[in-house]
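Only one protein chain is missing; all other protein chains are in place.
A, B and C are the chain letters, set down in written order, and residue numbers restart from 1 in every chain.
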Amino acid sequence: MDLAYSPEHKKFQEEVRDFLQQTQPQWPPSRTVGRASPEAMRWQALLIERGYTARSIPREYGGHGGEPDLLKSHIIAEEFARAGAPGGLAGQGISMLVPTLLELGTPEQKERYVKPTLLGEMLWCQGYSEPGAGSDLASLRTSAVDEGDDFLVNGQKIWTSTAHEADMMFALVRTEPDAPKHRGISYLLLPMSTPGIEVRPLKTMTGHAEFNEVFFTDVRVPKSSIVGNRGEGWQVANTTLKFERGMLGDPNEAGRRFNDLVTLMQEETLDGLSLMDNPLLRDSLVRLQAKVLAMQYNGMRLLSGELRGEVPAIARLIVKLQGCELNHQLAALAIDALGELGLLYDNSPRLRAEGAWQRKYMFDLGLIIGGGTAQIQKNIIAERGLGMPREPKLAAAPQSGGAR
Amino acid sequence: MDLAYSPEHKKFQEEVRDFLQQTQPQWPPSRTVGRASPEAMRWQALLIERGYTARSIPREYGGHGGEPDLLKSHIIAEEFARAGAPGGLAGQGISMLVPTLLELGTPEQKERYVKPTLLGEMLWCQGYSEPGAGSDLASLRTSAVDEGDDFLVNGQKIWTSTAHEADMMFALVRTEPDAPKHRGISYLLLPMSTPGIEVRPLKTMTGHAEFNEVFFTDVRVPKSSIVGNRGEGWQVANTTLKFERGMLGDPNEAGRRFNDLVTLMQEETLDGLSLMDNPLLRDSLVRLQAKVLAMQYNGMRLLSGELRGEVPAIARLIVKLQGCELNHQLAALAIDALGELGLLYDNSPRLRAEGAWQRKYMFDLGLIIGGGTAQIQKNIIAERGLGMPREPKLAAAPQSGGAR
Amino acid sequence: MDFGLSEQQLSMQESLRRYLQQAAGLEHLRSVVADGPVHDATLWQGLADMGLTGLLVPQAYGGLGLPLMDAVLVQEVLGEFAAPVCFTASAILAPLALALAGSDAQQEKWLPRLVDGSLQVAVCITDAGGSREDAGVTAVNDKLNGRLMFALGAASAELLICSCREGDLYLVHRDAPGLEWTSMRSVDDTRCLWEIKLREVAAELLLPEAGDALAPVSAAGRIALAADTLGAAQTMLDKAVAYSCERQQFDRLIGSFQAVKHMCAEMAAELEPCRALLWYAAYAYDAVPDKRTLLACHAKAHLGEVGTSIARTATEVHGGMGFTDLLGLHYWFKRIGFNRQVLGSPDRLRAQAARVQGWGVQADRLMEQGGGYR
Partner (left out) sequence: MDFGLSEQQLSMQESLRRYLQQAAGLEHLRSVVADGPVHDATLWQGLADMGLTGLLVPQAYGGLGLPLMDAVLVQEVLGEFAAPVCFTASAILAPLALALAGSDAQQEKWLPRLVDGSLQVAVCITDAGGSREDAGVTAVNDKLNGRLMFALGAASAELLICSCREGDLYLVHRDAPGLEWTSMRSVDDTRCLWEIKLREVAAELLLPEAGDALAPVSAAGRIALAADTLGAAQTMLDKAVAYSCERQQFDRLIGSFQAVKHMCAEMAAELEPCRALLWYAAYAYDAVPDKRTLLACHAKAHLGEVGTSIARTATEVHGGMGFTDLLGLHYWFKRIGFNRQVLGSPDRLRAQAARVQGWGVQADRLMEQGGGYR
């Protein structure tokens, strides 16, 4: 246990700090998921040049071309967070598609897609989930029928964030209808401008349309758009899902949220007394602080595990479950601390933090459900983490009707 | 909603009160589960005479022979509890065997067993559970092999309270080894003095042996000892189990325990301040008070439902689960309130309430597990109460080895 | 002795359910609240026509003069439908306050209009939830000055009933000079909330013959919101069970998974005893006045906790669909969230429940000396 950096990494840390101090006037507004602004694209290009994002992606594909160094990546993330500086561009194209293409794409696909994606010129959305295929993603039904050089795609996707502004989609479609569930799926890239695609905003309980539904009617996609082998899309997608799941339950988000909650409780009063002087609220706050710290240190442990090349399995498997729940509990406490003020929303007078606590309280529930529900997470922890037996196979055909 | 008693019941209430006041000098020490003392037996006889116990059991079998009147039974229980008076004898013979015999026993069986059981002259124990048959009771293996006029019983029972002092056992044994699981079981009565029976005390986490294990080696029992039909013991036992489950999670126990907890928090201090002045402990106490009240009113609702002849199903199904959990939480809060003092046990100096809080905290866990684990209870609530589908049938033979 | 609802009460709930099924279904709700918080006047008139707005109004003024229980049962069903009306303010708190502490003239003037549904009243009991941003009004010579936050009631309210810092209740006309109403917007668009500024506003003191009026009005409001949560939570549970018996994943109904079954069983096990607690609280309001405040605090605090937990779990059982707007489940989710905070959060109510039992008074006294923490 030694949390000091080596001289090399200390130097790197100072470099990053200097960079952030000098460039502060150039910082674009904090990063968003959708289409990048010109300032954000300039910032992204600068970060790539310095190696503060796309660090280990080869230069030929628009990256920085540096050696992978997890600790430097950690230092970058830490210093950017400390300074409150906007990071590089995010979004599913950069975080999920790019790593997949680099691993499994053809040279042409890498050539064509990676660089513009990194630079924010090409925006992607993800077409995985369907209304009937959520937790059970492999039961997806959107079909891609072989028509010579093309596939003809029909069906529907859901939970497609940024679909309304994306240039491209990476999607899972069923190319082999007669193959076993997990075998007949292919991973396809398609322009959102292809005729036959309709995007409808999907409003959630927050009142906002953070997602979309995407409908496909006879959408023609060339066969060359497959990533990996035909029928092996399930394996390709799992390469990518790994990256998504790693992002959910981020302890740094919990840390930021906790700090905001502390400020709130110090600033707000009830009956003239600071909320921090309310013994019940204070106790709940400290209770959550322990959990926040535990998840942050767990994150450091995972980072060290990656550096050592031996990631502790359970410590990793629990991040999404515990992290999302913790974030939700932080928002819940903020709302309780604010009482009736915590109910306010939209543009109400007396609104605190622009309604962020309520929005997060609800959106977190979406995160607890999405990307593998809490129940699926627990199955995974039990089976993969603890080695407990899988659900036994069922006897006959699907149950229906039940015992009602 | 009208919680007043009718004039008849008011009068009855006063009768009970008067009786209790007048007889106070005769009260035996508070009732126990095992062998009754001579005073307790005299008290029991008096209660039967007055109709305050065994109220609706026919006179010919030693009961009071009154009309069933649920409300009067409720008044009796209420007044005895209010006065702190010992009730009639309890134990599995009276609460479980007697109702079963009255419903399904032969005239000879009723004649022979009911009266001495009621009077406390004959003490019973229950032989249902086995080491391999807990939640899955129907998988019991204790065998009763047909040998002409007798059965030859071999096997083992567990969780047999009072077995070490009981005169008789009512037991489930497998008489038809080749019949389906639930069909091959019979309900048998046997004297504990029969050769081949060995009783070993079963110590639990409380440090006491509240239960026993009972071993059968070639124990000979006459066939006439079956209650109900041969092979239908499962149905006979379910008649009885109904009575047992009704007793677990009793809200009156929660009420008594809550009152003790209030007294504790009023009397004990920490750093010179009353525990009641600790805002966190107080909040936890009030939180539990709401649950105690809710369960008590739920009990009144059930009583009224019985009077009306329409018992609300879910309100009944949840009693064991919620009641046992609540009792456990009350004990947990008492221990926390007492801090290190709450850890003390056995005959330690400074011990509070003779260690009852710790003993209950542990014993409650046994109750949460026994008589249908919390998980089984939830299955029942979901399937019978909410009409949700049963667990689908499994494909093949028992899983084994798992995925470890 | 009968612990339960009467035939009449059950059939009143049933007819109300039938009415709301056709008059206040999900599509209606969506359209009504599309532009923000509302009081649905048409629906209100429907309730008035059924005699429900006058349940608590004395018979002398055309009402039914029933005990609180009956109004609470109505509120429960309104919660089941997340009905966008301010029933608690105009049909529970207003008639109770007026009947308890109004002068003959006031009663004569206002009570009949509560019965026929033509009068809406806003109610603000700042004390109940505690004062944020120094909200509160002071009464001097029947003139009110200050600021009220989180008044409940329709935009069309003609009257305001409010408590002042000293603990008295006052009646204020909407058109009195010096009043300024600002609409607040909460997550729950099915009820309206207001901030009201008062500068030298003429007000009529509501003074009961004996005792104070604030305590029973607070208690009734809390019991009503608890009932609303009971109804809303029951709806969420029912929807979760129904959804889990329709939705298939992994080639089986999700309701056949033990995890889902246990989530539903836990919801039922938590919720069902709340029903008896609520009934007893409503019953005690009229029959056992000594226990009125205690039970009102318990009912609302406990249902606040149980409701929040069910709102979350029922949403989870619905998976992604529960998170979308498509099924409208969030209307109930938010309704429960609203009820949790308004008229006293659970921890505050528990502190009051302790105080009325004389528990921990020394600590309370110390804290009050230091700044008013209650």
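We take it that a contact is a pair of C-beta atoms (placed from the backbone, for glycine too) under 8 Å apart; a residue touches a chain by one contact, two chains touch by 3 or more.
These numbers come from a predicted model, not from an experiment.
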The complex has one chain that is not drawn here; which of the drawn chains does it touch?
-> A, B, C
Just name the one of C:S31, C:N141 or C:Q369 that touches the chain not displayed here.
-> C:Q369
Where B:R174, B:R301 or B:K378 are the choices, the one touching the absent chain is B:K378
Contacting the left-out chain: of B:G105, B:G120, B:G134 or B:P251, that is B:G134
Would you write out the residues of chain A that touch the absent chain, in ascending order?
-> 1-6, 9, 71, 262, 265-266, 273-274, 276-279, 282-283, 285-287, 289-291, 293-295, 297-298, 300-301, 303-305, 307-308, 312, 314-315, 318, 321-322, 375, 377-379, 381-383, 385-392
Could you list which residues of chain C touch the chain missing from the display?
-> 257-259, 262, 362-363, 365-367, 369-371, 373
Interface with the unshown chain - residue positions in chain B = 129, 132, 134-136, 139, 158-159, 202-205, 207, 268-273, 277-278, 280-281, 332, 335-336, 338-350, 358, 362, 365-366, 368-370, 373-375, 378, 394, 398-400, 402, 404
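Criterion: only the chains that are shown with their structure count from here on.
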Per-chain C-alpha mean nearest global C-alpha mean belongs to chain C
When the centre of a chain is set as the mean of its C-alpha atoms, what distance in Å lies between chain A and chain B?
-> 52
Between chain C and chain B, distance of the C-alpha-averaged centres to the nearest whole Å = 41
Multi-partner residues in chain A (2 or more other chains touched) are 280, 394, 399, 402, 404
Chain C: which residues touch two or more other chains?
-> 245, 252-253, 255-256, 260, 347
